[in-house]
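Here the complex is missing one protein chain, while the rest keep their positions.
Note that the chains take the letters A and B in the order they are written out, and that residue 1 is the start of every chain.
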Amino acid sequence: MSGPVLMLFAYMALFMLFITLPIAAVVVISFSDSSFIAFPITGLSLKWYRHIVEYQPFVTSLATSIELALASTVLGAVLGVPAALALARSRRALAGVVANLLLAPLSVPAIVLGFALLYFLSALSFGLSFGALLIAHTVAGIPYIVRTVLATYRALPRDLEECASILGATRGQVLWHLTLPMVRPGIFAGGMFAVLTSLDNLPLSFFFGTATTNTLPVVMLSYMENQFDPSIAAISTVQMLIAVSCLFVLDRIYGVERLTAV
Amino acid sequence: MSAQPAYRLAAPNWCLPVLLFMAFFFVIPLAANLLRTQSPGTGPFFYYIKLLTDPYYAGVLWETLKVGLITTFATLLVGYPVAFFMVRFAGRWNALIVFFVIAPLLTSIIMRTFGWRVLLARRGLLNTWLLDWGLISRPQNIADDPIAVYIGLVHVLVPFMVLSIAAVLQGVDVSLEESARMLGAGRLRTFLHVTLPLSMDGIATGCILVFVVTNGSFLTMLLLGGGKIKTLALLIYQQFNTTQDVAFAAAMGNILMLVAAICFALQFHLLRHRGVKT
Partner (left out) sequence: MSAPLPLRLVDVSKSFGGTQVLKPLRLDLAQGEMLALLGPSGCGKTTTLRLIAGFEAPDAGSIVINGRDMTSMPPNKRGLGMVFQNYSLFPHMTVGENVAFGLKMRGVGKAEKTQRVRAMLQMVRLEQMADRHIHQLSGGQQQRIALARALATEPSILLLDEPLGALDKNLREGMQFELRDIQRKLGITSILVTHDQEEALTMSDRVAVMAQGEVVQIGRPTDVYDRPRTRFVSEFLGTANIFGGVVKGATGENCWLVALDLQPQIEGLVASSDALALGQRVTLAVRPEKLMIGPPAPSAIEAWVKDVVFRGAYFAYELTAHGQDRPLFAYSQAREVAVQNGTVGVSWAPGSAVILQESA
């Protein structure tokens, strides 16, 4: 291997280290037996995991976050998938405009959107509630789903639907037997992004917090601003494990390759 | 005989539900925000003038721009070789590399930022190593130094840059580079004259993406850097938490929106020439 190439390989090794080090550090700290954040750690203990289970806000907010992520993604899919199918094959200029509108939330800083939605919804007396959170997260999640479904559907040969039609399938049958199964990887890929973004979304959720409805990131942040101990590390690790195991389960059932083969 | 449309599966009115939803819960709230910057007793542009002329706030605006540009540039430098490696060298290890690049997105940003706090703190890993290697004599609180913010931001944003560039680099035919080599160009010149120009699309997309996201970040500035880096998003967060000055926060938000809109328009304009991949 030549010099420059060798350097590239070395760079990659450093890069992977760079990427994983903070995450590894947090996982390690979560098993620390001391209340100080110190590295290297002095001893091992599971006490912080016990602590977070006892700390009610962590548990309820984790449940809320998961519910919210799933609900907003499902709602986003119900709204976004039909639109993506309609937009993908349209040649009108309006279709481009609409598509860009549906993707626009990606470009808006979440903190601004959250702020605007908060005041708008409360003007409608919608108030701080799970419903308001749901609306906000759905708005944020729709672009991911629309984007991947657009790409997947555009890549499908148009012939297939025409073929199904001439074989006798009604529009509904074509959708159910042909289009949706073939677009499924796009829906799942987009859905996964939407779920992950929702779980981690602080700027959006932060405006809608109440004593009873709060998402995990918001609770974690306020905890960090008051107490700085390895509980954060423990709950972060738990959150990561949930995300990873979901991916695992999805892979088992569908095969992530097939799911995300956009 | 009336003209009927050609056969198409999805009717245009399938867009209606989502359009109504977005109009109501996205467009209108943001539009309303534009109008929210008026406080009783002040002119409509009072807060904007304040933001642009008051030295403290002007400084924040400048800082936001500075952080955005530096982070974008740094992410580009760090990320391009990774994307290049992924597309040209990885081969069957490609899946593994992709996993490493994407995996951080499975963890919360709080976790990653917290991780950097841990690593860069006075009793953190970096300090331990630097002491062990004799590079410093006393532990430094790097976590509270502005550099920590940049490290944190680059760490979070480099996957986006890598994926943007890799997507475009994939499409650059290897045989183009091989032709250049056959014509006598060395590795560096091949890269500069062939690969780099052809990957411009990906670079542009990645840079705009990173810049816009950096503008909207505040968590990294909140938890790292000891509060020495104050950007507009952080200011909004603090305004909301402390003073509850709605109109002021709205004005700041609108400026952020304006910058995002400019970037968005720039990207749309750039991509339009290539037959859009929205």
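One rule holds in what follows: a residue touches a chain if its C-beta (ideal position, glycine included) is under 8 Å from a C-beta of that chain, and two chains touch if they have at least 3 such contacts.
Bear in mind the structure is a predicted one, so any value in this text is a computation, not a measurement.
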item: Hidden partner chain, touching residue among A:20, A:129, A:173 or A:222; value: A:173
item: Among A:59, A:74 or A:182, residue touching the chain not depicted; value: A:182
item: Where the unshown chain meets chain B, residue by residue; value: 1, 3-7
item: Hidden partner interface residues of chain A, rising order; value: 157, 159-160, 162-170, 173, 177-178, 181-182
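By our rule, only the chains that are shown with their structure count from here on.
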item: Distance from the mean Cα position of chain B to that of chain A, given in whole angstrom; value: 17
item: Complex interface listing, chain A residues touching chain B; value: 4-5, 8-9, 11-12, 15-16, 18-26, 29, 36-40, 79-80, 82-83, 85-90, 96, 98-105, 107-113, 115-117, 119-121, 123, 135-136, 138-139, 142, 147, 150-151, 161-162, 165, 171, 174-175, 179, 196, 199-200, 202-203, 206-207, 216-217, 220-221, 224, 232-233, 236-237, 239-240, 243-244, 247
item: Residue numbers on chain B that touch chain A, as the complex places them; value: 7-15, 17-19, 21-22, 25-30, 32-33, 36, 78, 81-82, 84-85, 89, 97, 100-101, 103-112, 114-119, 121, 123-125, 128, 155, 158, 187, 212, 215-216, 218-219, 223, 233, 236-237, 240, 246, 249-250, 253-254, 256-257, 260-261, 263-264, 268, 276-278
